[in-house]
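One protein chain is absent from this view; the other protein chains keep their places.
Let's turn to chain A:
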Amino acid sequence: MLDNMLNTIFIITAAIILISALLTITAHNVVHALLYLVITMLAVSLIFFILGASFAAALQIIIYAGAIMVLFIFVTMMLHQGEKSLAQERHLFHFSTSITALFLSSMLFFELIFMLFLTPTDSANSRVTAPSSAIITVKDIGTQLYGPYSLLVVISALMLLSALITAIHISKSPVTSEIKTKADNL
């Protein structure tokens, strides 16, 4: 009974993910694409809940659907020009220009389907255990993270620092620095 319910919820959530992902990459308006992307992120977090990774699900909602999407929406608000950018985007992306990409990616997709379903597999191993088997608490993750994985924490901190410096350096306005050097020369 519970298995059937979980399977049904998984199928519905997977359908929501795929449909909203397709709508995301085919939308012409950036704001619509971002809203569909938020729906995709929320559905992915539901998948994490079904698979029993509740910490990852919470982080998915907080960081992906919260922080990263807000970053995207701020940049879109800075750059979007209404009807003008819509017309530009319609010129850039329509179906006839994307036939080659569709062909290549569908070929990859069918190859992967072939590898998954048409090659002989061991059918006894083809099940994921239900979330009731063992609950991974945040404490377990923290113990792992600051025990055997502590080098990875340091490396990701370095990566965040370098990304911060890169973003500041790139988005520094070249016009103001030019004016400043001119003022220095005077």
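Note that in this section contacts are C-beta pairs under 8 Å (C-beta built on N, C-alpha and C of every residue); 3 or more make two chains touch, one makes a residue touch a chain; residues count from 1.
The criterion applied here is as follows: contacts and distances are computed from a predicted model.
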So which of "Phosphate ABC transporter ATPase", "Anti-sigma factor", "NADH-quinone oxidoreductase subunit K" or "Peptide/nickel transport system permease protein" is the UniProt name of the chain that got left out? "NADH-quinone oxidoreductase subunit K"
Residues belonging to chain A that touch the chain removed from view: 3, 6-7, 10-11, 14, 17-18, 21-22, 24-25, 30, 33-34, 37, 40-41, 44, 47-48, 50-53, 55-56, 59, 63-64, 67-68, 71-72, 75-76, 78-79, 88-89, 92-93, 97-98, 100-102, 104-106, 108-109, 112-113, 116-117, 126-131, 133-134, 136, 140-141, 144-145, 149, 152, 156, 159-160, 162-164, 166-167, 170-171, 173-174
